[in-house]
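Single-structure report; data block below.
The complex appears here minus one protein chain, its other protein chains still in place.
After this line comes chain A, so read on.
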Amino acid sequence: MSDETGPDGRGARFHGLILIGGLLFGFGLGVSRMARPEVVLDFLQFQDFGLLFVMGGAAAVSAVTFTLGADVLRGTAPLTGRAYGRRVKQLDRNVLVGGAIFGVGWGLSGICPGAAYASLGVGNWPILWAIGGMFLGAYAQGYARSVLADRRGAEGIPGAD
């Protein structure tokens, strides 16, 4: 994602559209049953492979959309002036290490960020344990990164982000 651009639009239309997108996204997480940790665990324990259709269906729609934006329209988005691009990130060791840590957490709990927010929306209050844990983990990671960056900065070695 081209996060290095300036602040995104903050108008009512911008937030209204983001809200509509979030509503559809959350509704889909409900319909697809991904907001239920039990269903995700069933998938990971090879008892119900339906999750493949969730990810496949969503990725197919996003693939068509990104192709339309990046290859056909080739312009900028009306509400932000941001260029239509794709989500391409650098492949490094962190992608593998992070994916593995994420995998242990996902396999243990059946919960990932988007599904956890959605789960809160269906009144699943025990999911607050998972959401609290995710914030704790993200904070711990950020704290460790900051300390490492300071140390590297003092030694004059540029730290990888």
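By our rule, a contact is a pair of C-beta atoms (placed from the backbone, for glycine too) under 8 Å apart; a residue touches a chain by one contact, two chains touch by 3 or more; residues count from 1.
The rule we apply is simple: contacts and distances are computed from a predicted model.
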Protein that the absent chain corresponds to, by UniProt name, given "3-isopropylmalate dehydratase large subunit", "Cytochrome ubiquinol oxidase subunit I", "Effector of murein hydrolase LrgA" or "YeeE/YedE family protein": "YeeE/YedE family protein"
Residue numbers in chain A that touch the chain omitted from display: 1, 3-10, 14-15, 17-38, 41, 44-66, 68-69, 76-80, 82-91, 94-127, 129-143, 145-146, 149
